[in-house]
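Shown here: the complex without one of its protein chains, the others still in place.
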Amino acid sequence: MLTLTEIAELVNGVVVGDENKVITDLASLKTAKQSSLSFYNDTKQAQLLFACQAGVVLLRKEHSTLYSGNKILVKDPYLAYAQVSQKFKDISCESRGIHEKALISHNAAVHPTASVGAYSIVDQGVQIAEGVRLGTNVRIGANSVVGANTVIEDNVVIYARSSIGERCCISSGAIIGASGFGYAPNSQKWEKIEQLGAVKIGNDVDIGANTTIDRGTLDDTIIGNGVKLDNQIQIAHNVQIGDNTIMAGCVAVAGSARIGQRCCFGGRVSVLGHLEIVDDVTVYSNGFVCNSIRQKGEYASMIPVQKVSVWRRTVANINRLEYLAKKIKALGKPENDR
Amino acid sequence: MLTLTEIAELVNGVVVGDENKVITDLASLKTAKQSSLSFYNDTKQAQLLFACQAGVVLLRKEHSTLYSGNKILVKDPYLAYAQVSQKFKDISCESRGIHEKALISHNAAVHPTASVGAYSIVDQGVQIAEGVRLGTNVRIGANSVVGANTVIEDNVVIYARSSIGERCCISSGAIIGASGFGYAPNSQKWEKIEQLGAVKIGNDVDIGANTTIDRGTLDDTIIGNGVKLDNQIQIAHNVQIGDNTIMAGCVAVAGSARIGQRCCFGGRVSVLGHLEIVDDVTVYSNGFVCNSIRQKGEYASMIPVQKVSVWRRTVANINRLEYLAKKIKALGKPENDR
Partner (left out) sequence: MLTLTEIAELVNGVVVGDENKVITDLASLKTAKQSSLSFYNDTKQAQLLFACQAGVVLLRKEHSTLYSGNKILVKDPYLAYAQVSQKFKDISCESRGIHEKALISHNAAVHPTASVGAYSIVDQGVQIAEGVRLGTNVRIGANSVVGANTVIEDNVVIYARSSIGERCCISSGAIIGASGFGYAPNSQKWEKIEQLGAVKIGNDVDIGANTTIDRGTLDDTIIGNGVKLDNQIQIAHNVQIGDNTIMAGCVAVAGSARIGQRCCFGGRVSVLGHLEIVDDVTVYSNGFVCNSIRQKGEYASMIPVQKVSVWRRTVANINRLEYLAKKIKALGKPENDR
């Protein structure tokens, strides 16, 4: 529950309208009620703005005339909305303190302001900093470190010797520090290479549900500050990800790949092992990166679906491209083509 | 253990042979014994039917003469087999009642016929309807609702405020209602947009192992009635999936996509965000949907593997398609080509 004055302060904006109006919830332009705050960022939504019932709308100065209700003028309505959303986060179901059914090793150091949910296990040598919240059925392996105000949700497993920074959020089912996938061929079998490294995660990192980050072989797997990983991402051993890089769901990065800062990967991007990707590289959804990328910019490799009948002919033509290319070469022969 | 008469009643079929014959197990035509029921649906299996030892075979009237043993004549043997299979489901390991090591909030309403496994946690405000079965190490977050006769298997996490319908089955490791992946750029960092919506799941929905369904940003993520989701599927925030749509393993649907009814997605299909797919669309395995699909039908976009030596030349030719196209244009110039 915030007044327009309080919201304007939070987002560094200017109220036009009733400054004492109280906002109790957030909503899209379409579903907003008199109690709601909404935002206008996309000129395709001008019709929705016109008909909007929101108690207040965040918008840019130049769009001010498009809405007759209460408004707060800001530079970047989407960012302002993000900032407001954090005040409306649902905290009703948070556990507080150490649950009596949690198991804490006598050798673990858990800060008195931290909370640990039922049936969670904190092993020996673990350090849990102030304000940390662990969900239920969580395991924190021996000698791991969890930084201040980090949230680790239900059924997460953190293997031994992992290091998690401050203000991180790790969603349910994520597995941090499982064994990397390393084998040496031995006759026709595979000999396990024990994975003796760890996982080091910076500050302000988010990790999605059921995402897996393997520990390193000898050196560590390293996730930089401010990295955001969506659900079901697979990060293999010894990968390094630079600060503020963001990856959508189901991305997979193979062993020892090094990814720069501020990169942006769409869903299901694949990166092969031992590659380097420089800073500020964007890879579109489902892109297949099998060589190092040494130049910043945008990359892609996926083919959109077609009707199956059309696609079958396309595949047939792709499969005879070599023939078509030779044919073209033969047709152009008189001109002495390459 | 059922007699042929009981089975015929169940599947609306006609017994030809010993009506009192007792069936104790199900098997394929190849492995069936005298105690087994099998079914014949595929004319490629005529040889197997001929040699079959089953106590009874479900088949179509027109195939009746192909089998000399006991048989039950039905319209659709595969469907009839599905119906029988439900009677032979293994229930020996079901837990019953509230396990003494389960934690139930005093403010939760758990129907007396429901069961909750060991080390599971049911939070405040949760409503669990009749006949619900929760496995072990399950977490049901605050104020969630679980409809009658739904089964939630071991190590599933249901976040707060989720709504699950009746007769659903959620397999182990599924995560329902984790935070959607929403950030606003703020200088060179990412500002979290708190995800304040929930997940609403209809009746008769199946959700596979380690599948993740994120909660909505403001509005809810909605899964319709009769939807069937296989393992390791990722459904992002605010997605809507229409009734009776079915998706095979590893499908990923990005944020705010709206998918119609009775759609059928092969494994590993990808759908980008904010798209619409109409009813009755089939997308073949690994298809990449990056535009809305407004016409029902079948779609595809994947290229089959080739021998690596051949494939390398194919890729080289794909990468010089622009050159080849220009060459063709030049060759055809006299005819005033497009």
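Residue numbering begins at 1 within each chain, and the chains themselves are lettered A and B in the order written.
Basically, a residue touches a chain if its C-beta (ideal position, glycine included) is under 8 Å from a C-beta of that chain, and two chains touch if they have at least 3 such contacts.
The structure presented is a predicted model; accordingly, all values stated were derived computationally and were not measured.
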Would you mind spotting which of B:G17, B:G131 or B:G267 touches the chain that isn't drawn?
B:G267
Full-complex touch with the removed chain, picking from A:N70, A:S85, A:S115 or A:N137, is A:N137
In the whole complex, of A:V16, A:A82 or A:V157, the residue touching the missing chain would be A:V157
What is the set of chain B residues that contact the non-displayed chain in the whole complex?
25-28, 31, 76, 78-79, 81-83, 85-86, 88-90, 92-93, 101, 117-119, 135-137, 153-155, 169, 171-173, 204, 206, 208-210, 226, 228, 230-232, 244, 246, 248-250, 262, 267-268, 285-286, 302-308, 311-312, 315, 318-319, 321-322, 324-325, 328, 331-332, 337
For chain A, which residues lie in contact with the unshown chain of the complex?
103, 119, 121, 123-124, 137, 139, 141-143, 155, 157, 159-161, 173, 175, 178-179, 181-186, 188-194, 196, 210, 212, 214, 218-219, 232, 234, 236, 250, 252, 254, 270, 272, 283-284, 287-291, 293, 297-301, 303-304, 306, 310, 313-314, 317-318, 320-321, 324, 327-328, 330-331
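Simple rule for what comes next: only the chains that are shown with their structure count from here on.
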Distance from the mean Cα position of chain B to that of chain A, given in whole angstrom:
25
